[in-house]
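A single protein chain has been removed from this complex, and every other one stays in its place.
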Amino acid sequence: MKYIIAIIQPDRLDEVLQKLEEKNIHLVTVTQVMGHGRQKGIAEVYRSHKEGGSLLRKIKLEIGVNEEFVQPAIDAILGGAQSGNIGDGKIFVVDIEKCVRIRTGEIGTAAIG
Amino acid sequence: MKYIIAIIQPDRLDEVLQKLEEKNIHLVTVTQVMGHGRQKGIAEVYRSHKEGGSLLRKIKLEIGVNEEFVQPAIDAILGGAQSGNIGDGKIFVVDIEKCVRIRTGEIGTAAIG
Amino acid sequence: MKYIIAIIQPDRLDEVLQKLEEKNIHLVTVTQVMGHGRQKGIAEVYRSHKEGGSLLRKIKLEIGVNEEFVQPAIDAILGGAQSGNIGDGKIFVVDIEKCVRIRTGEIGTAAIG
Amino acid sequence: MSLATVSQWMQQAAEAVPAAPSNQAPAAAAINTGDTAWVLVCSILVLMMSIPGLALFYGGLVRRKNVLSILMQCLAAACVISLFWHAIGYSLAFSPGNGFIGGLDWAFFKGVSLDTPYTNYGATIPHAAFAIFQMHFAVITPAVVAGAFAERMRFPGFVLFILLWTLAVYCPIAHWVWSDTGFMSVLNPEVQGAGKAVYDFAGGAVIEVTCGISGLICALVLGKRKGYPNHMSPPHNLPLAVTGACLLWIGWIGFNAGSALGANGLAVNAVLVTQLATAAAGITWALLDTWVHGKPTVLGLISGVIAGLVAATPTAGYVTPGAGILLGVAASALAWIFVIKLKNRFGYDDTLDVFGVHGIAGIVGTLGAGFFASKLVNPSVVTQTGWAQTINQIKGIAIIAIYAAVVTYVLLKLINRFTKLRASNHEETVGLDVTQHKESAYTIID
Amino acid sequence: MSLATVSQWMQQAAEAVPAAPSNQAPAAAAINTGDTAWVLVCSILVLMMSIPGLALFYGGLVRRKNVLSILMQCLAAACVISLFWHAIGYSLAFSPGNGFIGGLDWAFFKGVSLDTPYTNYGATIPHAAFAIFQMHFAVITPAVVAGAFAERMRFPGFVLFILLWTLAVYCPIAHWVWSDTGFMSVLNPEVQGAGKAVYDFAGGAVIEVTCGISGLICALVLGKRKGYPNHMSPPHNLPLAVTGACLLWIGWIGFNAGSALGANGLAVNAVLVTQLATAAAGITWALLDTWVHGKPTVLGLISGVIAGLVAATPTAGYVTPGAGILLGVAASALAWIFVIKLKNRFGYDDTLDVFGVHGIAGIVGTLGAGFFASKLVNPSVVTQTGWAQTINQIKGIAIIAIYAAVVTYVLLKLINRFTKLRASNHEETVGLDVTQHKESAYTIID
Partner (left out) sequence: MSLATVSQWMQQAAEAVPAAPSNQAPAAAAINTGDTAWVLVCSILVLMMSIPGLALFYGGLVRRKNVLSILMQCLAAACVISLFWHAIGYSLAFSPGNGFIGGLDWAFFKGVSLDTPYTNYGATIPHAAFAIFQMHFAVITPAVVAGAFAERMRFPGFVLFILLWTLAVYCPIAHWVWSDTGFMSVLNPEVQGAGKAVYDFAGGAVIEVTCGISGLICALVLGKRKGYPNHMSPPHNLPLAVTGACLLWIGWIGFNAGSALGANGLAVNAVLVTQLATAAAGITWALLDTWVHGKPTVLGLISGVIAGLVAATPTAGYVTPGAGILLGVAASALAWIFVIKLKNRFGYDDTLDVFGVHGIAGIVGTLGAGFFASKLVNPSVVTQTGWAQTINQIKGIAIIAIYAAVVTYVLLKLINRFTKLRASNHEETVGLDVTQHKESAYTIID
């Protein structure tokens, strides 16, 4: 089982979720985060103070999946989030040791989906 | 050392924290997240637009623990968060390589608690 | 590749980001979280109700790095966030299996930076 | 039945509720446009106190998941009570009747003239302007009570409660004190002549004490919120609460000074007393907070401000600014002691301190209105002052408090038979917004 | 050219736009300070409806990324239309002209006296006070339309649109119905004498129907938002929307009652009708929501409130409170049916239901103003009532609706040639706040 963490542009959320659905990945946790990166963002202006954009709004997705869904998930995220512009974000994959479905107490690969 | 990530229902937070306390697990990080799952939620209504509930409010807990606390932590979360209804959430356990207490610079199993 | 998760005091964010920059670590994801810990916080008062501070505002940083940057990152975080007071927070390091840059589809150690 | 007949019938139906025949000829000469403009503006200010003033004040203080339920309750009060007041409330409260309650002659504002005065209720403004001004008093009163049971009352029960409560508690009490036939009213020549009237300029007893006591009963009957008092969340949005408190302050000037029923010296006195009592009360609470907690809190200051406004309510048209300041300080200090020091011992859960702030400060103000009433300020109505009048005030407060407590208790028990008042455990933890109104106040992802 | 010359020239330039020579001697006696105070206060209340009232109401209902664009549009309307109204708008709408449009005699308020009345537009208040009161009507009208194309119109196009729309749609229609030479105006003796006038006290047809129809055309021409109707976000901040709705309610009392142009019985009637129609309409929507969705929603209640305020607009100075309540209920129920039940079938995207609420309720109210117009309420202007007058109202609504639709359509097509009206796909997904104004509404890290 793998834990996929993806940082994407906020305006891509709907499309990524849709692409994930298409690959039968329905369970996702979404967080609003700020990204510090090389992207500069649309300069915001507040009176004399121009926001260079050191911290930009991003969306973080977390998806626990069984092995066979890792690549489909990555493809879906790339499909929905890739614009080719700086700031598109990253995908990280981490190993999960254990997964429990709270409702049932089920454990392991059966619990994740 | 393990990193426990749990997604729970927002109204369960108080009880889960209490159960964790009972097991002597005091250190937790809490994030407000949105969950995309099979749960439909209480339908919200905004004029002609009915929220089917594609993204629902959830709470994410993150707990770094030494091995012997993994099962107690899981039990505590199950105890506090399980209602038996769809939407109760998941627990994921991930391996931690290193842990540092910022205040002291301590490292490893001594730092985590 | 490692995934560094750090919980710090909110007022330390600027300094930590700066120290990270100094070590050439530019890519960071920042989340606003609440911490449950042994720190008591500045007591807040709301009429007859004194907030003991069971949940305090914290900032979570997430940084994906190649091995050689793990220690510099930890040093930078310690450098910026350590005040010596309870509540300074923790750093957790987790192993990353895979990293993808969404913009280019690049994979692995080249993608992370 | 022809279409024309139907239409005629509908028109007649509509006119059967005439706003007022305007041919009560000569008296019309007495109408003064400046006074009328002032009272109309003040009635708008009083509406602004309920919506959005009180709604935001209360709304900011509750948890994120219950803010809409508070806003809805204030809006519902504005809707339901306005119609009720027009239908029978005003008539019951203010039309001539016996000492206890008015009649139904003015139901649907029948005979309430749009362009001639009813001299006892404002000799220089249209009778209907007075009735409208009082409408907004009737609206805000049950909305204030809602603070006592915030975060745990189901909505259907709430609507039923405010309706019956206005009928059975507010209308009679308003009649007693303010109508020209009420048994403790300065406008009732017999009562006033006998020196038995209660002085209550804009509602320290009628509104504030009534609210405070009724709120206390509600809090006791409904029981504590889950987790009270140890696991309470802080106010979810203090700037919202501050905005509400500021609008309350603004509107309350109209509430108190509008009660002069004209743009006259009495109104000017009321504006001044209100401002100074409020300022003094705000500072008092802030100083007490500083003394005990080390810092003046914003919530504390606005709590003091409310206490000061409450204290000014019965007094603004009876006392001098100096007395107003004294009473503002006293009301704030006593409310502070009650809310910060005593309340926790009693262990009931008056969510937003309706009794602690409105009740306590209302009592202080009403007592002070009697004690400090000055002929210089209000030459027409003052026949006695000082201790003699204070005794009247004590009697009045006692009667009002007991009546409000008993009837509120009976109403709650009664309503609970038809529809559960208390939210279920699940409704309470999930929040009233979603469970009572199927809505969330804020999105959390952009 | 010497400095003195320049300065003299500048001074002359400034005075070339005189506020008004104040020497139209004798009539000045008629000015009444109470009436003047009332109309000035009402004009301030109407401004408060646009900013912040409508701005917050709309702003709370859109997504987080578009809230500033709504606020900016309302603010821009307040700035741009105020200047336009002073320059030529008022003159085109209200100065004597032909039946279709006024002249330019009152451009830059030339001859619009600061201290004498223009009797037809308020015999007891300065002419300029009336012109200012009307200025704020002109400001809010295009701001209301903005709700129909919220979240997707580019800002430069918006500014151009409201300017041309006020010129070509609002000014003529206001002239027709409200000026003393308009071809369907009660103030035009010929029209009124012939029983051909349209009764519209404060703008049910002139403002609400015009807004509703124009909004509908805008929604159709601009097309749907991305993801509509299946992937819409809920309102980002309902308490903000409720605050706005409350301020609209408060301000609208001034809107309707200020139209009596004095602190008189007509104003009192207007306050009363407005309050009761609004209350009844709010309850109606809440009940219908409860019936269909199981719970009364806050957004539903405030939507009903708006429908009630709209329905009271044309009627407040013509009908009795009883008729007002009937019309409030009818307007709210029909708006509800339209918005909740029918709208989705048509598949156009009127973002904030400008047509569904303002249009529908405006039609209901305007019809009702004719049908229920009562001599008891408004003795001076009523020559006929019931069906006869309702036919006039239908004609009026039809002419206004067709005119507004056609001209709005032409204007949109025209403007689109100069500057794209519709936000690009990228602008829409990223949000108008950042793409049109380079700002974000809220920070997300403390």
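We call the chains A, B, C, D and E, going by the order they appear; numbering starts again at 1 in every chain.
In the analysis below, a contact is a pair of C-beta atoms (placed from the backbone, for glycine too) under 8 Å apart; a residue touches a chain by one contact, two chains touch by 3 or more.
Keep in mind that what you see is a predicted model, and the values were worked out from it rather than measured.
Asks: In the full assembly, spell out which visible chains the left-out chain is touching.
Replies: A, B, C, D, E
Asks: Which residue, D:82, D:166, D:385 or D:435, contacts the hidden chain when the whole complex is considered?
Replies: Hidden-chain contact among the options goes to D:385.
Asks: For the full complex, which residue in D:30, D:87, D:167 or D:279 touches the chain that was left out?
Replies: D:279
Asks: Give the residue, chosen from D:65, D:86, D:225 or D:343, that touches the chain omitted from the document.
Replies: D:65
Asks: By the contact criterion defined above, which parts of subunit C meet the unshown chain? Give residue numbers in ascending order.
Replies: Within subunit C, the residues that touch the unshown chain are 11, 14, 32, 34, 42-46, 55, 57.
Asks: Can you name the residues of subunit E that touch the chain not displayed here?
Replies: 4, 7-8, 10-11, 13-19, 21-22, 32-37, 40-41, 43-44, 47-48, 51-52, 55-56, 59, 67-68, 71-72, 75-76, 78-80, 82-83, 86, 108-109, 113-115, 126, 128-129, 132, 135, 155, 237, 240, 243, 436-443, 446
Asks: Would you write out the residues of subunit B that touch the absent chain, in ascending order?
Replies: 10, 13, 30, 32, 57, 59
By our rule, only the chains that are shown with their structure count from here on.
Asks: If you take the chains that touch subunit B and keep only those that also touch subunit D, what is left?
Replies: Where subunit B and subunit D share a partner, that partner set is A, C, E.
Asks: Note down the smallest number of touching-chain steps it takes to go from subunit C to subunit E.
Replies: Minimum number of steps from subunit C to subunit E: 1.
Asks: Taking B-D as the reference interface, identify its repeat among A-E, C-E or C-D, namely the pair sharing over half of the contact pairs by residue number.
Replies: Having compared contact pairs by residue number, the answer is A-E.
Asks: Farthest from subunit A by Cα centre, which chain is it? Let me know.
Replies: D
Asks: So the centre of each chain is just the mean of its C-alpha atoms; given that, what is the distance between subunit D and subunit E in Å?
Replies: 33
Asks: How many angstrom lie between the centres of subunit B and subunit C, each centre taken as the mean Cα position?
Replies: The mean C-alpha positions of subunit B and subunit C differ by 18 Å.
Asks: Could you say which residues in subunit E touch two or more other chains, in rising order?
Replies: 234-235, 293, 295, 297, 299, 431, 444-445
Asks: Please list all residues of subunit A that touch 2 or more other chains.
Replies: Where subunit A meets two or more other chains at a single residue, that happens at 30-32, 34, 55, 57, 94-95.
Asks: Based on which chains are in contact, what kind of graph results: line, ring, star, complete or other?
Replies: Looks like everything touches everything, fully connected.
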